[in-house]
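Dumping the structure here so I can ask a few things about it.
What you see is the complex with one protein chain gone and the rest in place.
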Amino acid sequence: MSTAAATAHAGHAHHDDRSFVQKYLFSTDHKIIGIQFLFLSLFFLLIGAILSLQIRWQLAFPGQPMPGGKLLPESMAAGGVLLPEYYLQLVTMHGTFMVFFAIMLLLVGVYANFLIPLKIGAHDMAFPRINMASFWSAVVAGLVMLSSLFVTDGSPRAGWTMYVPLSARHDYSGASLGQELWSISIIFFGLSSVLGSLNYITTVINNRAPGMTWFRMPLSVWALFITAILGLLAVPVLAGAAIMLLFEQILGTHFFDPSAGGQVLLWQHLFWFFGHPEVYILILPAMGMVSELVANGSRKPIFGYHSMVFAICGIAFLGWIVWGHHMFVSGMNPTLGSSFMVTTLLIAVPSAIKVFNWMGTMWRGNLRFHTPMLWGIGFVAMFTIGGLSGIFMAATPVDMYIHDTYFIVAHIHYVLVGGSLFAIFGGIVFWYPKMFGRMMNETAGKVHFWLTLILYNCVFFPMHIIGMAGHMRRIYDPTIYDFLKPVQHWNVFISISAFLLFGTQIIFFLNFWLSMFWGKKAALNPWEDNGLEWSLPSPAPHGNWDTPPTVYRGPYEFSVPGASEDYIPQNKKLPTDREPALAPAHGD
Amino acid sequence: MSGWLPAQASSFAPQIDGMFWAIMIITGITFVLVEIGIVWFSFAYRGRPGRQAHYTHGNGTAEIIWTAIPAVTMVILGLVSNGLWTQFKGRNSVPADAFPIEVHAKQFEWWVTYTGADGKFGRVTNDSISKTNPTGIDHSDPASNDDIVVRNQLHVPVGKPVVVYLSSEDVIHSFYVPEFRVRQDVVPGMQIKQWFVATVPGTYEIACSQLCGLGHYKMRAQVYVQTQADFDAWMQQQAEKAKGAPTS
Amino acid sequence: MSQATAAAMSPPFPAERGVDVYNKKLGMWIFLASEVMFFGALIGSYVILRFGAPGDWARPGVVLNIKITAFNTFLLICSSVSMVKAYAAIADGDPKNMRFWLLMTILGGACFVGIQVFEYIHLVERGFLPSGVRDGSELAEMVAKGTIPGATMGLYGSTFFTMTGFHGFHVTCGVLSMLYLYLTKALPGKFTTQDYAGIEVVGLYWHFVDLVWIILFTIVYLV
Partner (left out) sequence: METTHKHPPYLMIWLYLAVLTALELGLAFQLPISRNLKLLLLMILAIWKALLVGLYFMHLKFEKWNLRILAIVPIPLALIFIAAGMSEHIW
């Protein structure tokens, strides 16, 4: 029943007689699930941001009562002054929420769900009910993780990387139930991620519309496809590691216990063997989406489509053999360190190809600076900084100095905020009409972009500077170190910028919610894009197409000489186009 | 040296800083070219009525060039880095005449052991660890009799290779002296060697740079880089103090 | 072949040619790929821990009961062959034989889980726990006498129970899903020569679980 073929025959594109619960709550429609993921992950993005503001307060003004800090219980903030144990919880939960529940769900949950079937011309995912299960296990994972904030001895406090033995033994970390909830939540999260990934992969392989050959797929679909493969193979490793950690916490096993022959570095190997593909899970879909935004905004075919695809595949492949660069100073075998350094440096090559190709796309284009394009350009500019700063820590001798300093923090935020989050903002504006049938306000969008761009650089660029000065990560009070005194004023500057950056997001928040009800009604193809999704009404009906569209060309045919308009949708049949050869109906 | 990097106080520091600035120049050039390109393209090719974008799917030569340049740069960078890396961390990198010091980390303090006159460390066992015996010296071993144990201070002679043997009692800590540009995680269940040559006498800080629990932020110790004469005098003084009040 | 086959066990139509496998089967293979990584993490950790262990591992057959697990291994191999016989039967249009072989498979799987639970109870009684050896138990005496090396018993218990436990969990899931197929599809006669996707897909999962056990049996019980 759950095969797409069956759904196709049963597709009620125009007679939607499902109840409210079927339609909006326990929906199997990929678009609704995508929007559910959107609300869920934006909620966690907000939580993660609020946590980070408290971190910033403490770093800039250690020992001073935080405004509103009195609202927190005494066990977290005594008299409004954050306590070290609460600070560590903030650091841990900020990382966990942002990596797993905000950015990863935004990219893989929202965009993969929403875009893959629409962009390849499928009626729905290959397994709609598994898709629903994926969403609800993500909800369970998120709630379990959230609940750890409210248990008696507090949420986990071993950092989002959960290095053992700190995370494994309650007497070391001071948190018990919280630590266990983290492991349980991650196991559910792993389940959600695997269910999602297998759905995306099957859909892309099997359910493409006639004529949508591999090399006519939009780059966003390519990126999401490769990301799904990474998620499929990497996340089970994390789940396995989380199970071992949970057993360590509640059954007293000895995987990571050196006194009984266990190995501390085993956790780091497991975690980063998952963790580095994870890094690319967090950036590849953003790269894919930016390719769409930049090509559309430049009104030009993407520069070097094939090399973009191969760069995605190359990054994904190399992503498996570089995890050791998180462990250069961990006591890992130094020879292993050398080989990991080489593979890590090589990843710069496909990344560079992508940046240059985006610039090549803009070159001699006819640029339209709509909000999504601004976010796209912002992504390219900011990702460049994040990518280049990665070279510092890839070089092992330099990493020996800057490892675990704010230089790393700056790097990860340039990639995850200036990279992934910028692309997400651009994607939300771009596909908002497809989701809700209305446009977001362009002026508010542009103000939001420029303020965010400026303040974001004010927040994260100085982190390179304090990192160069040697500022360690995850320290509660930097002012007690003599060598950090000269850069403490930067901490104040960063924090104030961070508060303003958070304030700026109110523009986005209002724009997002108000446009849903009062935004301009979206035209059929508001961005004049080539993607299949724009051949449907907005919002798209359940089951998407009555009959699947036929694809005649690649996704980036902008400004074709001699064409009547500067874009030719993928499913528009020109007299010169031939019908694609169909796969035989009987599978033999 | 210049900029925001801390003062250089070990033989590694100039090399690491040199590497740092070399990468800064390479990435800086790339950064400036890319950002100028983006701004220039945004201005020069801004949409105007009647303008037609140049229809192209790419250019093989250009792509080969901008694949090859980063690839070659990265390979060179890798070779140079690897040379320094094996010198700092390689298995056989520790000079034979390096002065040995044991550094034992625990939540949230650093315990430093010197061999004393015999040049040998006494045996340590986890079972022997107690309030009065923080590093777990096994007193049945005669080599332990003249060992000197001090808390949260590391004294090293200037200009002489020093090797620290890092061990941890509980969780992962990280031995980090910014002015030395030295960092090495201290992992329970492992004994890890890290060597360095301090070049400038003075007082510096050891910071723990791996999250190790509640007191992580205040897990710091002083490093005193002393001239050989000062160092010997200090050692003498400590040895007498140890003799005067033998540990139980 | 009829149109019904096209819907149930052929790739979606009309669509671009994928790997020429219908969705459910492709999905199961993809799921199995992730399972390889999951067991890869558990087995890999075991190999790494054992390789770097501080001393010898207990000899095979001293702690664990090999006879009963060897029988269990045989049982799982039998259930694998009965599963594939069920598949062959329905493909040849013989639903009666299919029901028989499917039932045999369910019984084999259930027996396997039962024997494993029995084995666990027995091991715990002798003092073998995920955290190592229980004080004052039979195994603790053997450690004291030096019959089995004590230094690695903690790791032994941790890895043994985690790996075999999660394998047992997978077998249980397999038995339950086959039971579901048997009751809702096989008994009402919903499997036909045109549509036996359920049998094939669950069969793939079942053989994979068998395959994992073949590896586990060798590296946990015999080495």
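A, B and C label the chains in the order they appear, each numbered from 1.
Definition applied: a contact is a pair of C-beta atoms (placed from the backbone, for glycine too) under 8 Å apart; a residue touches a chain by one contact, two chains touch by 3 or more.
Predicted model, so just to flag it, every value in this text is computed and none were measured.
Enquirer: Looking at the whole complex, which visible chains does the left-out chain touch?
Expert: Displayed chains contacted by the hidden chain, ordered by label: A, C.
Enquirer: Tell me which residue among A:50, A:71, A:336 or A:506 touches the hidden chain in the full complex.
Expert: Answer from the full complex: A:336 touches the omitted chain.
Enquirer: Of the listed residues C:23, C:73, C:116 or C:162, which contacts the missing chain in the full complex?
Expert: Counting the whole complex, the residue in contact with the absent chain is C:73.
Enquirer: Can you name the residues of subunit A that touch the chain not displayed here?
Expert: 233, 237, 263, 265-266, 269, 273, 320-321, 324, 332-333, 335-336, 587-588
Enquirer: Since one chain has been left out of the picture, which residues of subunit C touch it in the full complex?
Expert: 1, 5, 9, 19-21, 26, 29-30, 32-34, 36-37, 40-41, 43-45, 47-48, 51-52, 60-61, 66, 70, 73-74, 77-78, 80-81, 83-85, 88, 91-92, 193, 203-204, 207-208, 210-211, 214-215, 217-219, 222-223
Note that only the chains that are shown with their structure count from here on.
Enquirer: Can you identify which chains form the pair with the largest number of contacting C-beta pairs?
Expert: Max contact pairs: A-B.
Enquirer: On a C-alpha centroid basis, what's the spacing between subunit A and subunit B, in Å?
Expert: Roughly 32 Å separates the two chain centres.
Enquirer: Could you put a whole-Å number on the gap between the CA centroids of subunit B and subunit C?
Expert: 47
Enquirer: On a C-alpha centroid basis, what's the spacing between subunit A and subunit C, in Å?
Expert: About 34 Å separates the centre of subunit A from that of subunit C.
Enquirer: Mark out which residues of subunit B touch at least two other chains, giving numbers and ranges.
Expert: none
Enquirer: Do you know which subunit A residues sit against two or more other chains?
Expert: 262-263
Enquirer: Please output the residues of subunit A touching subunit B within their complex, sorted ascending.
Expert: Where subunit A meets subunit B, its residues are 84-85, 88, 91, 157-159, 163, 165-166, 172-174, 258-259, 262-265, 298-301, 303-307, 329-331, 334-335, 337-338, 341-342, 345-346, 348-349, 352-353, 355-357, 359-360, 362-369, 377, 380-381, 384-385, 388-389, 391-392, 395-398, 400-401, 403-405, 465-466, 468-470, 472-478, 480-483, 487, 558-561, 566.
Enquirer: What does subunit B use to touch subunit A in their complex?
Expert: My answer: residues 3-6, 12, 15-16, 19-20, 23-24, 26-27, 30-31, 34-35, 37-38, 41-42, 45-48, 51-59, 62-63, 66-67, 70-71, 74-75, 77-78, 81-82, 84-86, 88-91, 107, 126, 170-172, 174, 176, 178-179, 181-190, 192, 204-205, 207-218, 220.
Enquirer: Which residues of subunit A touch subunit C once you look at their complex with the stated criterion?
Expert: Touching subunit C: residues 2-6, 8-9, 122, 126-127, 130, 194, 197-199, 201-202, 205-213, 232-237, 239-241, 243-244, 247, 251-255, 257, 260-263, 266, 269-270, 273, 548, 580, 582-583, 585-588 of subunit A.
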